[in-house]
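Omission of a single protein chain aside, the complex is shown with its protein chains in their original locations.
Now for chain A:
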Amino acid sequence: MSRQAARGTDIRKVNGELFTLTYGALVSQLMKDYENDEEVNKQLEKMGYNIGVRLIEDFLARANIGRCNDFRETADIISKVAFKMYLGITPVISNWSPSGDEFSLLIENNPLIDFVELPDGHNALNYSNLLTGVLKGALEMVQMDVDVRFVQDQLKGDNLTELRLKFVKRLEDAIPAGED
C-alpha cells in the first residue's frame, strides 16, 4: 500500500479558489442540464446530503469530540469546529428561538460564492444550497433530524448569508442498511 505510506507527508489542504471554481462549474452544469432554479436547488441539496453522510465520519474521526448534550452545543460544534475544519470559516450563531430548537448561522465570507454573480432572473436559485444538504446529511448520521434552509443570501443582495437550522426530532438508532 504505497498510498498509505505516503499519507504522512500528504497535503491536507486544497486551494480555496480551485474549490470555489469547481463548485461553480458544477452549478453552471446543473443550470444547463435542468434549466430550472428549483430543480437545481433540489439537486444541490441531494449532492450535499451525500457529502454530509460521508463527511461526518471524517469529522468524528478527526475532531475528537463526544456526544453533544443539547442543541446549543451542537450549534457551537457546527460553527467552531466543523465549518472551521472544512471550509476555514466560523459562522456566527444567532437568533435562537425561545425554545432553543432553532438558530441561524450567519456567514460573512462564504467561500462558495467568490467570483460569483447571479444573473437576473434566478431569484429562486439558492446557489450555495449544497450546504443545506451537507448539514442535513451529517446531522442525520448522528441521529438528528434537522431542517435547514436559506434565509438570506449575499448573492441576492443581502449583507450576510444566513442559514436557519431547526431541530425537528431525534432519530431512533437504526442499523444501517447492509450491516447486520
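The working rule: a residue touches a chain if its C-beta (ideal position, glycine included) is under 8 Å from a C-beta of that chain, and two chains touch if they have at least 3 such contacts; residues count from 1.
The definition used in the following text is that contacts and distances are computed from a predicted model.
Participant: Missing chain, UniProt name, options "Trafficking protein particle complex subunit 5", "beta-aspartyl-peptidase", "DNA replication complex GINS protein PSF3" or "Ubiquinone biosynthesis monooxygenase COQ6, mitochondrial": which is it?
Facilitator: "Trafficking protein particle complex subunit 5"
Participant: Considering the complete complex, identify which of A:87, A:106 or A:144 is in touch with the unshown chain.
Facilitator: That would be A:87, which touches the missing chain.
Participant: Based on the whole complex, identify which of A:38, A:70, A:108 or A:158 touches the chain you can't see.
Facilitator: Residue touching the absent chain, from the options given: A:158.
Participant: In the complete complex, which positions of chain A touch the hidden chain?
Facilitator: Spelled out for chain A, the touching residues are 6, 10-19, 21-26, 28-29, 33, 47, 50-51, 54-55, 58, 85-88, 111, 114-118, 120, 123, 130, 156-158.
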